[in-house]
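Below: the structure, in structure tokens.
A single protein chain has been omitted; all remaining protein chains appear in their positions.
Note that the chains take the letters A, B and C in the order they are written out, and that residue 1 is the start of every chain.
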Amino acid sequence: MKENHMLKEYTIKSVPFFHIYGRTDESRDDLPLFWNGSGLEVNVSGSELWIDLDVDYDIHEPWISVELNGSFMSRQMLLPGRQKLCLFRGMDPGAVKNVHFNRELQAMSEDDGCHLVIKGLLSDGEFRPVSEKKYRLEFIGDSITSGEGTYGTVTDTDWLPMYMSSSVNYAVMVSDMLNADYRILSQGGWGVYTGWDNDRRHAIPGYYDKICGLAWGETNKTLGAMKPYDFGSWKPDAVIINLGTNDATAFEQPPFTDPDTGVTWKQRKNADGSYNKDDIRAFKDAVISFVKKIRSFNPESLIIWAYGMAGYALSLPIASAISEYSDRSGDENVTCIQLPDTSEGEYGSHMHPGPLSHKKAAKVLYDHLSRYMP
Amino acid sequence: MKENHMLKEYTIKSVPFFHIYGRTDESRDDLPLFWNGSGLEVNVSGSELWIDLDVDYDIHEPWISVELNGSFMSRQMLLPGRQKLCLFRGMDPGAVKNVHFNRELQAMSEDDGCHLVIKGLLSDGEFRPVSEKKYRLEFIGDSITSGEGTYGTVTDTDWLPMYMSSSVNYAVMVSDMLNADYRILSQGGWGVYTGWDNDRRHAIPGYYDKICGLAWGETNKTLGAMKPYDFGSWKPDAVIINLGTNDATAFEQPPFTDPDTGVTWKQRKNADGSYNKDDIRAFKDAVISFVKKIRSFNPESLIIWAYGMAGYALSLPIASAISEYSDRSGDENVTCIQLPDTSEGEYGSHMHPGPLSHKKAAKVLYDHLSRYMP
Amino acid sequence: MKENHMLKEYTIKSVPFFHIYGRTDESRDDLPLFWNGSGLEVNVSGSELWIDLDVDYDIHEPWISVELNGSFMSRQMLLPGRQKLCLFRGMDPGAVKNVHFNRELQAMSEDDGCHLVIKGLLSDGEFRPVSEKKYRLEFIGDSITSGEGTYGTVTDTDWLPMYMSSSVNYAVMVSDMLNADYRILSQGGWGVYTGWDNDRRHAIPGYYDKICGLAWGETNKTLGAMKPYDFGSWKPDAVIINLGTNDATAFEQPPFTDPDTGVTWKQRKNADGSYNKDDIRAFKDAVISFVKKIRSFNPESLIIWAYGMAGYALSLPIASAISEYSDRSGDENVTCIQLPDTSEGEYGSHMHPGPLSHKKAAKVLYDHLSRYMP
Partner (left out) sequence: MKENHMLKEYTIKSVPFFHIYGRTDESRDDLPLFWNGSGLEVNVSGSELWIDLDVDYDIHEPWISVELNGSFMSRQMLLPGRQKLCLFRGMDPGAVKNVHFNRELQAMSEDDGCHLVIKGLLSDGEFRPVSEKKYRLEFIGDSITSGEGTYGTVTDTDWLPMYMSSSVNYAVMVSDMLNADYRILSQGGWGVYTGWDNDRRHAIPGYYDKICGLAWGETNKTLGAMKPYDFGSWKPDAVIINLGTNDATAFEQPPFTDPDTGVTWKQRKNADGSYNKDDIRAFKDAVISFVKKIRSFNPESLIIWAYGMAGYALSLPIASAISEYSDRSGDENVTCIQLPDTSEGEYGSHMHPGPLSHKKAAKVLYDHLSRYMP
């Protein structure tokens, strides 16, 4: 390779123009990418662009993808260590290229060592302003919103980073269709009231007000994950919650005993197979409570509970909880939408909605949102 | 034309094998087709098949369509009078042909003279048994379920029989996909609590227990429309209710004064544009009451409220009403499903969901029903 | 039915504005529809429009279809006799409606009695000018261009009028996509050199210069079918020939003996299964000769031989014949295009290309023609 001696190094702060995707600590001079769909977008001239990364993990390696001028160009596993990736080379130096570098892997509550930090960029060109998107969308979800199953074959059954993505993900699709900036908070296996295995610690609402409250460990803390999130800094036009799938699974799973307290949790079913009324009530209360919390931080945002890509088991309780919340609060800026269930032939890996299911859901959500965001 | 002197005439009762679609008075020797999707299916050999019809109307002419061996073959307006239509001719006499003759036009509450009666068949072949469908579905709806807009151009704005159909209709599509027999009860402009114009007389529930309680006039009465419907004669696996679209419109329309009583009706909106709580409560009560009524006649059927093809305005009230009904009654065999909203490019004539929207809805409904009916 | 006493009767000549599709004798005061895709288009206000028809046949009944405002509305078999069909009724009298009445059935060389004549129209509205199409296309073909197989089920194997159409037909689709007027000359089983059964009398070129030279019998003659066609009256931008499919079949069929002369014809195959060179030469000469003939009548038109919807057996001979013609004549305004072969799942009835195959072919042809007709 003929080396390019014209490359100039930039820390994040010294890059004159850029756009950050995802909740992060923007006060730093590097850029930690906590959530899937977190990333960096730049417009830059020059023949080459490199990105300087710091990567590590104990078990689950991060994956990233790159879009060039709006088109998917690459997707790869990251190995640990400080490293430079070339995002493009050999291009017409005069033309301005749009590059979007993107974390594919969800925040990893099960791997304290897992982190991905952009330390800087290298280019022989000049940075130009990045045009602002028309809308802002916040997505809150579980493995579906983590894009689990959007890569891999239907027969693949491992639980693996490489099967998760934001490059093939309804949340990103909807955002692109609406020309919206987006921030994703999602965690596979988690719910609004309980995790899939009746572990009630795995409920998203408790972590909503941190930058990335479920990325634990010293490194993540140092990177700012546990800091309170500044809701005033980025006001979403809509908050879309896609939770409930794991809450439904919990009814089918054995009890879970909290290792710290010894307390046992279980969402119960009646003898006839129906859901226990008290447990449904607890679930509905969790829905209502979470909507209240979201509303408290986002007074102007449309709130949409979007549910159904993996079955409609809790559609009625969700809708009636939202209805109850709306009736009592007088808050009319909240609604429910049923996303189309994944049908045969639309599954991806690990029994999750595949690319076709995400496209279908994105279309339904887009059709609905575009009534509010024309 | 060379006449076929081998044709033999059959009254309905003398046809040895046939299948009737739609609610009708099956005790008669002819076959009145009241609802859209009503019709007759036969398997027959021979080179020719004719159908003998008695047709009349004051204003709105019936349309019919014919499927041969499961393929759409013809669709036409009927002129008034006793008449014979040729359903096929010139075919291989030895082969058995499957013919499905089908009423396209909804029952016409606004035209007492409108009727379509099959008086008999003529054939030079032999009738063979018609294979029974695997499931039975009852659909209850408004203009969407009457297929309004499934024919005609998006700029067509007349309210006309020719724009309605069962040949391009989500209810029939779903039934075909599931191999299900179907019965449709639908009326354009009607709702579960009120018609689109706040006319509360135009609510389907009051007519559910008759064969075709909204086909008025002497002729229809004579044909059996007002007879009580024998729910025991045909037990649906599922009852699908697609009502609420006109109930939502009523909130946007001026008050309606009942010409008989002078009472004025109006679904009201608050100053901030939201729906009046009392009126929503009345709507929800109507939903609950109708589900109770349906359940009383169909103790074993899955009941699904399927709503959304023309907007989600009343999704939450419907879902919370169903949830309320289910909670109170302990009836777990009832659910809600949101059908995908019609998006740009999917509209048919008269601002109604077009063929693409019906296909989309059918797919979602099929995916859902096939979990119950594998 | 309440009769409409405002209807006014028009002979064709007294209709102030209309557009005729298809070759016919335009000097008459009625309008014989000889070919499939022949028809009449009007723009008319008023609440009702009727068409007055004279129909007869010995064996094969004509089918027609109607488009209203560009949308398919009806399709039906015609019974013999003078008769009035209602094309629309009950419409907003002030609005101008576009109506296209269309013959579905090909010209019937096997039924001398078969004819369909529009005698006039009846309306309570006023006729308005019909906008002229941007281009003119002439299509010459066999059963594929007669739309055989575009209606009916894949298992249907009769040879029947009802399976033929112009309403689902690549020729009409292409024309609609290009905003082109069209004229179709086609006959099932015929070829450019020989019919499918080696009957060389069934070759289209010999009939190209008549209005409808293969509609025999006294009635058709009286209606003008045998009159020379006035090529100057309608100059096509392109002539598309879709012939060769039956010429290929002839190689697989037994010899045919001309009943009049006793001469026997056969397209021969060699022992190794390849085509006999002399017979291919004769086929190529027929291609060249037909192109010359078409050119002589259409000096300015693009000539495209479009072949392949039912296999590519004669692709090479056709292309090399066209190339030979072009080389020798210096005529560069002629080309070949291979239409996509019908693949599994795309067949219609009677083993012919079905609707999906026609759509696919129309897209390829459109993509090609739109380079010439932007």
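Some notes on this structure:
As a working rule, a residue touches a chain if its C-beta (ideal position, glycine included) is under 8 Å from a C-beta of that chain, and two chains touch if they have at least 3 such contacts.
Only a predicted model underlies this, so the values are computations on that prediction, with no experimental measurement involved.
Within the whole complex, touches from the chain that is not shown fall on A, C. Among A:G37, A:G125, A:G152 or A:P236, the one in contact with the hidden chain is A:G152.
Of C:E132, C:E218, C:D272 or C:E300, it is C:D272 that touches the chain left out of the display. In the full complex, chain C touches the omitted chain through residues 272-274, 277, 308, 312, 315-317, 319-320, 322-324, 326-327, 332, 335-338, 340-341, 343, 363-364, 367-368.
The chain not displayed touches chain A at residues 1-2, 56-61, 63, 68-77, 79-80, 86, 88-92, 95, 151-153, 155-158, 160-162, 349.
Heads up, the rule we're going with is that only the chains that are shown with their structure count from here on.
Considering every other chain in turn, none proves to be in contact with both chain B and chain C.
Centroid to centroid, with C-alpha atoms defining each point, chain B and chain C lie 38 Å apart. Chain centres here are Cα averages; for chain A and chain C they lie 57 Å apart.
Chain A and chain B have Cα centroids lying 43 Å from one another.
Shared contact sites, meaning residues of chain B that touch two or more other chains, are absent.
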